[in-house]
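For this view, one protein chain was removed and the others were kept in their places.
Labels for the chains are A, B and C, by order of writing; each one numbers its residues from 1.
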Amino acid sequence: MAGNSYGTLYKVTTFGESHGEALGGIIDGCPSGIEIDFEAIELDMARRKPGQSAIVTQRKEPDAVRFLSGIFEGKTTGTPIGFIIPNTNQKSDDYSHIKDNYRPSHADYVYDQKYGFRDYRGGGRSSARETASRVVAGAIAKQMLPEIKINAYVSSVGPIHLETPYQELDFSKIESNPVRCPDEKSAAIMEEYIRDIRKQGDTVGGVVSCVIQNVPVGLGEPVFDKLHAELGKAMLSINAVKGFEYGSGFSGSEMKGSEHNDLYNPDGTTKTNLSGGIQGGISNGMDIYFRVAFKPVATIMQTQDSLDNKGNITPMTGKGRHDPCVVPRAVPIVEAMAAIVLADFYLINKTY
Amino acid sequence: MAGNSYGTLYKVTTFGESHGEALGGIIDGCPSGIEIDFEAIELDMARRKPGQSAIVTQRKEPDAVRFLSGIFEGKTTGTPIGFIIPNTNQKSDDYSHIKDNYRPSHADYVYDQKYGFRDYRGGGRSSARETASRVVAGAIAKQMLPEIKINAYVSSVGPIHLETPYQELDFSKIESNPVRCPDEKSAAIMEEYIRDIRKQGDTVGGVVSCVIQNVPVGLGEPVFDKLHAELGKAMLSINAVKGFEYGSGFSGSEMKGSEHNDLYNPDGTTKTNLSGGIQGGISNGMDIYFRVAFKPVATIMQTQDSLDNKGNITPMTGKGRHDPCVVPRAVPIVEAMAAIVLADFYLINKTY
Amino acid sequence: MAGNSYGTLYKVTTFGESHGEALGGIIDGCPSGIEIDFEAIELDMARRKPGQSAIVTQRKEPDAVRFLSGIFEGKTTGTPIGFIIPNTNQKSDDYSHIKDNYRPSHADYVYDQKYGFRDYRGGGRSSARETASRVVAGAIAKQMLPEIKINAYVSSVGPIHLETPYQELDFSKIESNPVRCPDEKSAAIMEEYIRDIRKQGDTVGGVVSCVIQNVPVGLGEPVFDKLHAELGKAMLSINAVKGFEYGSGFSGSEMKGSEHNDLYNPDGTTKTNLSGGIQGGISNGMDIYFRVAFKPVATIMQTQDSLDNKGNITPMTGKGRHDPCVVPRAVPIVEAMAAIVLADFYLINKTY
Partner (left out) sequence: MAGNSYGTLYKVTTFGESHGEALGGIIDGCPSGIEIDFEAIELDMARRKPGQSAIVTQRKEPDAVRFLSGIFEGKTTGTPIGFIIPNTNQKSDDYSHIKDNYRPSHADYVYDQKYGFRDYRGGGRSSARETASRVVAGAIAKQMLPEIKINAYVSSVGPIHLETPYQELDFSKIESNPVRCPDEKSAAIMEEYIRDIRKQGDTVGGVVSCVIQNVPVGLGEPVFDKLHAELGKAMLSINAVKGFEYGSGFSGSEMKGSEHNDLYNPDGTTKTNLSGGIQGGISNGMDIYFRVAFKPVATIMQTQDSLDNKGNITPMTGKGRHDPCVVPRAVPIVEAMAAIVLADFYLINKTY
């Protein structure tokens, strides 16, 4: 298994540690002849990177991606696309305090237990910095599927929830505020809340909602590789994700069948869409929508007990990077993973 | 892809339609020398099958499994375990009414669109009858991992929720009532509610909670094949599932980092377990727990509009099998898929 | 890995031991809507089975295949095709003499070493009886690719070689003699040779040649999954195979580039075809041809030393089944594996 690849036909493999020389990846299976919009890729990279606004971490990550293969004269060649994202902040002295210490709710302890050894600098492989490579692969997947529209946005921050159904939102406003919430009023409250959390040296979680439109009927491979099962896995593979629901989700479990069933229109569309655009694991052409829950980031600027590798409990205070709420930055990652899943199923579906 | 296999080293492939000659599957990668407890397998099969009690469908499915290979003198040989579960109810006349009709919120429409053709008898491949094969594969996975304890139970039925934390429940009571809720009082209310739903000819959803104990540290393969990502995919691949959350789940998204972090004890265990036994995608030895949301089954005994394959809307009333609440029957399926996921990661982890 | 599956999109998984209840398999990924010619399948099964003529073993294997799923009203549905081939000769007393003994050049010893345990009846999983399932999967693959013509034949038996280039052979004569050699004169000599070998209680190897015609340009996935690399793996996975060469093969290694290069015609075909229809791992539309070397079967009717599981050398004489030359029976297996490989690449190539 080895775990660092995603997909069967649109196959993405990533490598790289937070403070190694570079991150990167290989996209194998991207069809040939796709004209690459490099600016669109850089734009998604910029949306993911820290330091975009006052409410996120100020650490600089230039995140310039260099494509090394698979693109010739601006178009994909059908051969694997190799790319790297150099790390510019490799000095590791900042992380000496965690060399022998396991931070609470981080992966330090389990990596040491599993591998007997770890690159302790900045979380190493377990750092969310790895998701930069996913954003690259997702940006190309989007360009492979130009008709499909994927829009993710922040629908809750801590206790503050945007209750408006997605149909009533204006997705063009998502990027108009640092929270990436398309409802300006909610965005302002969320932003204020995050500023407070930042002052406390604390962090907070939230929810990203995602809507996928113009999906052709037929994507998804029952019985194990149902479309929503792969979407769920892809989302749950993003750092800090604790839950996934699509369509009616958990609230659907409280409903009756007579309420939950989506009745048909004569053209095969449905009057309601509690199914969330997927039936029997296969897209039915209606909007796909789902929600992804993110826990608060574990690194806080307060002092908490940690465990050292000799079994001592020692107080530790977070240093350097403070990301009070990563949920806005997770928006492009959710979109990227959705695009990768769709690209893979799109290719598989061409074989029928 | 093709979609009918799960796992890398403990690899399960299933086949079979609801009303074909037989269901079955192949388990490839089960280590040799495991003494098979056939009664335990039959017991899990019996827990899944319809007709166990007054609150579930009365359709008879004997579900006798026949092992055809891979087991010799009562022990696994390390070669693939092939098995079949004959269907005894193959007459298809009951299903003529759906031959040309797409039932709302069923997979009829998308199967026809994707494959151009379908076995319409009883849902064909999209029927939950397929999960019988999963239960067989899961039962053997459990026997491969005798120390790990997997307990699933019904924690909500429609609007009725069991709020008691799992630590305060007595898992030995799960099988003491037809709802499979270990809290007898809640079970009685749930049962009553399901009886009402049955009388209405309706159906209702619910939630299955699952707790996995005695898991060794180290299971899970970052970054894409995180333990909870595979558990999520496995659960979402079960028919009617709409959501998955583990540990603090969606409610964790409302918390602050200072509240959510699990502080260590000197032995590497944690004082709290909001992480749900998994950190960075790898088991940390604490209890793993998660919740799985099931929508209400689409087949109701009321009359609802359906779509025929000529584009006409026609009223249809469910026939035959009425399963007002499948959630109790889903309990062994959730356990089975959890066992399959763990078996696969257990084998992978042996390679380090 | 687990090893009992072949293919990515046209994925075949087999199970079954020589003397278990049944063999069988699952074909996952076969497109929907293919009208199945069951007689053609039975014909290939009959070509593989023992007891077809005086020169092969007389053991009876009825080899009737039963399809359990994935075919409805005579057509494939796109869901997995499960099938079984019941074993009718399950009584195992014939094999008590090998229970504790490792036959020379059989897999008995390595199975015991690897798995700590084995189904010793008739070779168990290592028996060539497993290839019956491959023939089923290959027969369906052929029906998926009706335009591609696959013809295999025996081109050598022991020291007797058919030197005629395939272009001068009449493939319609392959089935006209029990040796499956399309040159009648060579066939007669080979048959005579095998009769002699049979009288000696010995066995002999041989070579199967295979020619694939009407292949579209573009099949094969560089760099690791080159078309000839997968064909080679597929052939080498057949019992008793010791070598594979395609196009100019080993003799090509003696040539100069100026002799070996295939010059083009204006339409993209080539004047010569030392490349064997594959360039850079991708089919170029010319005939694909390759040769597969089979060693003599290890079971002979003479007395040879064997090793028992206590480390004693003991003489052993083969019992029961005597197959002096399996090469004619291997012809349909070679064709089947070729068809499976082509079906898989055909589906993958549709994704570009």
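Just so we're on the same page, a contact is a pair of C-beta atoms (placed from the backbone, for glycine too) under 8 Å apart; a residue touches a chain by one contact, two chains touch by 3 or more.
Just so it is clear, the model here is predicted, and its values are computed rather than measured.
Of the options C:84, C:98, C:207 or C:288, the residue whose C-beta touches the omitted chain is C:207. For chain A, the list of residues touching the undisplayed chain reads 1-5, 8-9, 11, 13-17, 20-26, 28-29, 32-33, 66-70, 72, 75, 77-82, 84, 114-119, 124-125. Residues of chain B in contact with the chain left out of this view: 8-9, 29, 31-32, 78-79, 222, 347-348, 350-352. Residues touching the missing chain, restricted to chain C, are 1-6, 8-9, 14, 102, 104-107, 109-111, 113-115, 125-126, 130, 156, 158-159, 197, 200, 202-207, 217-218, 220-226, 228-230, 232-234, 236-237, 242-250, 252-268, 270, 274-276, 279-284, 291, 293-300, 302, 304-307, 311-313, 344, 348-349, 352 (touch as defined at the top).
Throughout what follows, only the chains that are shown with their structure count from here on.
Averaged C-alpha coordinates give centres for chain B and chain C that are 39 Å from one another.
In chain B, the residues that touch at least two other chains are 1-5, 8-9, 14, 114-115, 125.
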